[in-house]
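With one protein chain held back, the other chains of the complex are shown just where they sit.
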Amino acid sequence: MREDTHVTDDKTVPDYYLRAEGITKVYSNGTVALKEADLEIQCGEIIGLLGENGAGKTTFTKILSGLLPPTKGRVISPRGPVRFSSPREALEFGIGMVYQHFALVGTFTAAENVALSHDRPFNAINLAATKTKLEALMEESGLRVPLDVPVEKLAVGEQQRVEILKVLSRNVDLLILDEPTSVLTPLEVDELFTLLKRLKEEGKSIILITHKLKEVGSITDRVVVLRHGEMVGDVKTVDATTERLAQLMVGKTLDEEARAVELQEKALPQRERRPAAERSETPVLAVKNLSVRGNTGEVAVEELSFDVYGGEIFGVAGVEGNGQSELVEALTGLRVPQAGSATINGTNILGKDPREIYRLGVAHIPEDRWRLGLVLPFTLAENAILGVHRWPEFRGPFSFLRWPKINKHVRELMDRFDIQATGPSAPARSLSGGNQQKLIVGRELAKNPDIIIASQPTRGLDIGAAQYIRDLLVEMRNKGRAIMLVSADLDEVLALSDRVAIMYEGRFMTIAAPEELNREKIGMLMGGVAAGEVA
Amino acid sequence: MNLSFLTDLLRISLHAMVPITLTAVGEVVGETAGLFNIGLEGILLTSAFAGALGAEMGGPMVGLLVGMVVGATISFVFSVINTYWKGDQMITGIGINLFAMGFVAFGLIKLGSPGFHSVPVASQLAKLRTPIGSLSPMIFVAIVVPFIVYWVLKRTRVGLMLKAAGENPEAADVAGINVNRIRLLATTFGGVLAGLGGAYMSIAWFGSVTKSISAGRGFIALATVVFSGLNPLLALLGGFIFGFFQSLATWIKTLPSKPIPWQFVEMLPYIVTLLVVAGAIGRVRFPKALGQPYKRE
Partner (left out) sequence: MSRESVGNTSRPLDIARRTLTGLNPAIESLLAAIVGLLIGAILMWIWGYNPWKAYSAMFSGAYGDTYGWASSAARGVPLMLTALTFSICVRAGMFNIGAEGQVYVGAAAAVTVGYFTLPTGLHLIAGIVFAMLAGAAWSLGPAILKLTRGVHEVISTIMFNWIARFLVFYLVAFVLVDPVRAEKTISIPINARFPVLMRGTDLSWALFAAVAFAIIIYFVLWHTAIGYEVRAAGLNPTAARYGGIKSKRTMLLAFILGGLGAGLAGATVVMGNPPTYAIISGLPQLMNTGFDGMAVAMVGRNHPIGIIIASLFFGGLTAGGRTMQFTAGVPLEMVRVVEGVIVITMAIPELIRVFRMLRTSWNRLAGLWRRRSA
């Protein structure tokens, strides 16, 4: 930590703990994550930091906690500006962050994990002393964890407590928590909040990143809202209503024209209303009471039932991490669900192999094109047959691949979808993101599917490519295909879908046509406030 | 079977244990931190050779020291390549083995005695008289070192840092540990021990250097590491077991009528290790990040 010797000549008693001024962060690829964000943090207060996906919340707190440097702007304390070049320096200053994905060594016990981060000289650790200190801390804070069990064997809630203890044991003054309640049971959430209140009384400051509006109401003193990297709201919790907050989070409903301009900038297609009658008679995808568990055994999808018909785009909106990924994985053969049923044109698809599911008429545009959708070192041609490499038109006798045919097919794809590359034998990693996505989309559409499950299809793409893909999806819909669109981009989902479902904690809060919902209602639903509730 | 046979067997086993145990314990430290060094064979070979030369120039202690330095140097290069330069550990290790094989054989030729070079008695490490015959003092070193390493790994912060670097380098990084640096130190330390084991072979045990003096002991040490589940005390035991079976097999070779073919006796430790790894796979768990170079995001 380098504190400049320049001291503020404001001689009044410092009434704040830390102040962030004009924080701007631009990533090396040009993305603007934060734009002149300001925040003043008092001692002894709990601040709720709200915002949609990509609003900049995590970036902002990473800057505060020393993991990232800001491109512009500064952070000052009453004693002068501060700058951290590592999380460790921030910790020494008094700022500690509890990440969403814990930084714990699984095979260590809680005591060992805490001892690891302590500033101890290069010799014998006294586990006994650490444990005593921890026990005292546990008494004080009310957090209880078994100290001698390897952390990986603990429940997620307990692991989180270990993380918090780890940070607390460094005597932090500012504690930042990133979506802490997403992995907790309601009981654990209560315990956490009790602890936070106690810390506040001791004079510590807390920033709580969340997208859950109810939480904000129950524990915070102040609410700060980020949208597209800008601080758009800073209100006392008592003065805020959920409607107001939702509005701030997802965009002002006030000025219709301003809204239209915004949409224009995103180049979203005009929605032509397609009469419901042109929808297929029976649903292509019928899901009943689907329950899916996530990677750590938690409930990700809870008894979901819905149908998707041919000739419609069924959108799934919601903050990421509410079960969308697990839902898609269960429907595309990448995850085995706990219970429920899902059929494509009457045939069951749960628990089946992806290839079988593709045969049944399903196309899947995956949410992570590098990890799931492409084998980057492979050529375009090799990637174009991923998943369909055993289909008779590509595979000849003795399992030999018909390369001439495949190459012709790839050239057709390149033509039709305007994929810029040097040829079918160009490695996939040499393509731009947009072209890679077009390759995937082209491959999937070439299957002539009955339903297309598209997960975050325009993520990370430039305007041109995103527009192209959206137009394609609409075209498919007009041709009578069923489309299930999962996207964290609310504008996109609303503009494209015929019906949209808002997903929260594994359930659909509602399924409705986009016209029936206004922005603030959507914001509330995304934040977990059911229709008709007053938070 | 008389007592003298048993003491002979014990004595030979103890001597055979030394290079294996030392190398294995060193590799335990390295693997705990996340680096897998398949080039141990090459290190043993080179340090045996270098140690012998050093001993001839300055006496046995100098020889052992030279061995340690050589071991440390090779391991240092290995770990620089595989931490800071993000190299491939397997390939580097194999390269080291190849290089060492050629280098030592070449060096022996330059010394004027291709394939074999005997170390003058004056340069050898004197053995101690004990009830079971003359034992090299290095045996005691080989017994004590695992205990020390065990204590360090289990009870000091260094041990925690090593384990963190091997298990979850990201968490270690967040906790302020320089992952690459600690891996470097760990592997170099492993090289020191392996170098000591190598020098022991030429100076304190065989009294000579051949171009195949290591005879696969580097790989036996790797097997011992697996057997030990990264526990230095078990590496001590494993070293003894491997050494024991080797000497048992050698003894059987001398018998006029062989009860069991000695080849099967020599096979046993490997089969046992396989069973240990396959059968008790829940118990024997290797660091999650073993073999992967660490990049920060």
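Chains: A and B, in written order; residue numbering restarts at 1 for each.
The working rule: a contact is a pair of C-beta atoms (placed from the backbone, for glycine too) under 8 Å apart; a residue touches a chain by one contact, two chains touch by 3 or more.
Keep in mind the model is a prediction, meaning the values are calculated, not measured.
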Quiz item: Quick one: which shown chains sit in contact with the chain that's not drawn?
Solution: A, B
Practice problem: Return the single residue from A:157, A:333, A:361 or A:514 that touches the missing chain. | Solution: A:333
Quiz prompt | Sole residue of B:5, B:106 or B:140 that reaches the chain not shown, by the stated touch rule | solution = B:106
Self-check item: Touch with the omitted chain, as defined above, among B:9, B:94 or B:237
Solution: B:94
Quiz item: Among A:52, A:215 or A:382, which residue is in contact with the omitted chain in the full complex?
Solution: A:382
Quiz item: Contacts of subunit A with the missing chain: which residues?
Solution: 332-334, 353-356, 358, 364, 366, 371-378, 382, 385-387, 389-390, 394-395, 398-401, 403, 420-422, 427, 429-436, 462
Quiz prompt | In subunit B, positions touching the absent partner | solution = 36, 38, 42, 81-82, 85-88, 90-92, 94-103, 105-106, 109-110, 114, 211, 216, 219-220, 222-223, 226, 261, 263-264, 266-267, 270-271, 273-274, 277-278, 281, 286
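Rule of thumb we're sticking to: only the chains that are shown with their structure count from here on.
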Quiz item: Per the centroid of Cα atoms for each chain, what is the distance between subunit A and subunit B, given in Å?
Solution: 48
Practice problem: In the complex, go through subunit A and note every residue touching subunit B. | Solution: 86-88, 103-108, 112, 115-118, 120-125, 127
Practice problem: In the complex, go through subunit B and note every residue touching subunit A. | Solution: 155-158, 160-161, 163-164, 167-168, 170-172, 174-177, 285, 288
